[in-house]
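To keep things clear, I will list the structure first and then write my remarks on it.
The complex appears here minus one protein chain, its other protein chains still in place.
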Amino acid sequence: MLEFLQQLINGLSLGAIYALIALGYTMVYGIIMLINFAHGDIMMVGAYVGFFSIAVLGSNIFAALIFAMLSCAVLGVLIEKIAYKPLRNSSRIAALITAIGVSLFLEYFTLFLLTPQQRVFPEAAFPLHKYQIGGLLISNKDIFIFALAVILMIALQYIIKRTRTGKAMRAVSLDREAAILMGISVDRTISITFAIGSSLAAAAGVMIGIYYNTINPLMGIIPGLKAFVAAVLGGIGIIPGAMVGGFLMGILETMVSGYGSTLYRDAVAFGVLILILLVKPTGLFGKDTGEKV
Amino acid sequence: MLEVKGIDVYYGAIHALKGLSLEVEEGSIVTLIGANGAGKTTTLKSISGLLRLRNGAIMFKGSDISKVAPEKIVGLGISQVPEGRRVFSTMTVLENLEMGAYLRKDKKGIESDLENVFTRFPRLKERRKQTAGTLSGGEQQMLAIGRALMARPELMLMDEPSMGLAPLLVKEIFEIIKDINARGTTILLVEQNANMALSIANRAYVIETGEIVLEGTAEQLINSEEVKKAYLGG
Amino acid sequence: MEKKRFVPRSFLIEVLVLAGIFTLVQYLIVSGLLNEYYQINLSSMCINIILAVSLNLINGFTGQLSLGHAGFMAVGAYAAVVVTTIYSQPFILGLLAACLAAGLAGLIIGVPTLRLKGDYLAIATLGFGEIIRVILQNIDFIGGPAGILGIPRYSTWPWLFGLTIFTIVIIVNLINSSYGRAIISVREDEVASELMGINTTNYKVLAFVIGALFAGLAGALYAHYFYIIKPSTFNFLKSFDILVMVVLGGLGSTTGAVIAAIFVTMLTAALQTFPAIRMVLYAVTLVVVMVYRPQGLMGNKEWGRRTWGRIWGEKNEPLANK
Partner (left out) sequence: MLDFNFHLEDGELLGLIGPNGAGKTTVFNLITGVYKPDEGNIIFSGRDITGLAPYTICQQGIARTFQNIRLFKDISVLDNVRIALHKDAPYGLLKTLLRTPGFFQGEIEINKKAREYLQIFNLEDKAGEIASSLPYGEQRRLEIARALATKPTLLILDEPAAGMNPNETRELMDLIRWIRKDFGLSILLIEHDMSLVMGVCERIYVLDYGQVIAEGLPEEIRRNKRVIEAYLGEEVG
């Protein structure tokens, strides 16, 4: 039981990271029906911006976080304007290929610029402490990541539920034409969605830097895929679904590597994916919508 | 107030509107009637800027609005109740109404308009915390009308407000339309329910395959043999 | 117009041109004029053509977005290698085993997943592709993550060329028939197709299995050319690679798939001289082509017998996908 609780705690911080990335996938999908394969790589860029602002500029972890989030917000908007917007009326598959292209570009341009070398997050930026509570081992990293992720998610919920911009985002994703009739600018709303989603990914990137200590230009691929599975698990396009899906994926993954084989860790993610798609393709929170004839 | 001048609109290869012209005078109810696929919805979408013109112009209060971005049209004073209601299904009734006032900044005015909508549609007030998707068809239609009213429009475009509603509700909706007009909003009404529409309209146009084939006062059209023929098959 | 010659002149011309290409390359190889570098690229070209043309059957003609083609390639590669290398059987048996195993995998995966549509299907096939890879990684019998080394090089030019042509012919024959039209109707409008009496599920599965089968064949050829296979070669990036060829060529154009496969192989080879920036240029090319020509090089048009026919003044019935 204690072992189980320990795994659960380990899974929560990883799950929080997945949830943050998954939110970006789901928001972008909700609004332009595109699986933004470059999203994991935006997370990677966020990690690097965070790393450099700590290692080079000597900023503290919070400043680094904000800097990363802002940079990636801009990056996300730029990507949308340059690569996705021209394809808004093309086939979905053309947009998908473009997203793959953007993903490869981010990965290999970073690789070219910064070499494949692993960077180690400076220890001093976040001194590790471990606490023993009733036989459970908890580190300040876990608490920090979890708390920060929850704060960001609450902030996001607030934006989406309460602000005018958030409501416009929901309106556009529900019915674009009706939203235009309300006077909502679709272009602007899409840009904002990319900005918010990308900045959440950047925060996740910095957290991964803290969590694993090392970062590299291809680090976005696997967590990106898993977060994507999380988004599908919760029901792609559904924001609370992405959060729940993210936590479930994180917990499941630590459970599997804790109890079973690490070799099958990645397969489990995809096993979950297949299972959910075959049983309930619209995800845990999704509703079925039939085709109109 | 509104003048549609010889517009041509295409859907891909299909020539949907062929040099269509019509006019809506301030303070009136004008109705556009015709069969399915004749081009009624296309006309409204063109006015709202959702479809682009190949030829022609759309004048609103003296200026051409056919090049204006669709999301700016509502700001000029034209709001639309789209066909099939198109409420934001997972947003609450209140949020839907707020979206109607998206471009407005006058908090007080919005508050009072919200109160007006709730007085007009008490059922919406009861359900304002409910999501729009859970409302009945009639309630959704009222919400769509309320949402359009929240923009405080000078001209309201209504696309088949009676569609799929039980006869009693249809009557209620038409009473509401009359009332909205009586309070100073000009209305362009697209309908399939011809007699109902003609009974409240001042002027009417009959559209057939993208062209106006008949126009006149509502009275003239009600008594026209051609209208009877088209709708009664006699 | 109704009359159709069984052996039109254009067909004879095609055969002559292909025979010419084959003989020329064979001569260059035998005489040693074509060095190893060119031979490798030529072989990759053939393998890529088979992969692109077979994926195009699924994605382009049937309209079912599959992102797991590398998985079937892996199944074929491993099945063939088990037969030829571990059990020391002849190459032809290895090829048959590859087709059989990959086709079977296609059936097992296709039946449940093809109920899904659009993005969901794409995601599911991506997941299955990765699962295949992870499973292969965890079987010690076939070398686990390290894979299998020392595979004999059976994939000679005659095999590669012959099987590439075979793949194209079979798929073109399928598409230009009543069955092919049924398959295309699924892409065009599934509901309407079903209401025209076509069992759309069957045709989706049929296209998926045939596509998988040829991916397996390509995998077998790959394994027996490059000496070594390991699971990580067949990850989702490989699937993306194949998809890129199909989309660049134009979804639903076999000609496009062939041209794009040749183009991408040459591009990859050319970029090899700039190893550092190779993938960046590849990515930029991809985005630029998609933004300026989202329908791909050929759209869904073919450059084939009809074009030949027009040049030589023959009249034929319009092909299924004009």
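Chains here go by letter, A, B and C, matching the order in which they are written, and residues are numbered from 1 within each.
By definition in this document, a residue touches a chain if its C-beta (ideal position, glycine included) is under 8 Å from a C-beta of that chain, and two chains touch if they have at least 3 such contacts.
These figures come from a predicted structure and were not determined experimentally.
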Inset, instruction - Kindly state which of the options C:Val25, C:Leu121, C:Leu163 or C:Ala182 is in contact with the chain not pictured. - result: C:Ala182
Inset, instruction - Against the chain that's been left off, what residues of chain C make contact? List them. - result: 2, 4, 6, 170, 173-174, 177-182, 184-185, 188-189, 191-200, 300, 317-318, 320-322
Inset, instruction - For the chain that got dropped from the picture, name the residues of chain B it touches. - result: 12-14, 35-38, 137, 160, 162-167, 170-171, 192-199, 208-209, 222-223, 228-234
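Here is the rule we use: only the chains that are shown with their structure count from here on.
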Legend entry - Distance-to-centre winner among chains (Cα means, whole assembly as reference): A
Inset, instruction - Averaging only over C-alpha atoms, locate the centres of chain A and chain C and give their separation in whole Å. - result: 34
Inset, instruction - Round to the nearest whole Å and give the separation of the Cα centres of chain A and chain B. - result: 42
Legend entry - Touching two or more other chains - residues of chain C: none
Inset, instruction - Mark out which residues of chain B touch at least two other chains, giving numbers and ranges. - result: none
Legend entry - chain A contact footprint on chain B (complex, rising order): 48, 50, 69-75, 79-80, 82, 86-91, 95, 98-100, 102-103, 147, 151
Inset, instruction - Provide the residue numbers of chain A that touch chain B in the complex, in ascending order. - result: 164, 167-168, 170-171, 174-175, 177-186
Legend entry - Contact footprint of chain A on chain C as seen in their complex: 59, 65, 112-113, 116, 118-120, 122-124, 127-128, 130-131, 134-135, 137-138, 191, 236, 240, 243-244, 247, 251, 276-280, 282-284, 286-287, 290-291, 294-295
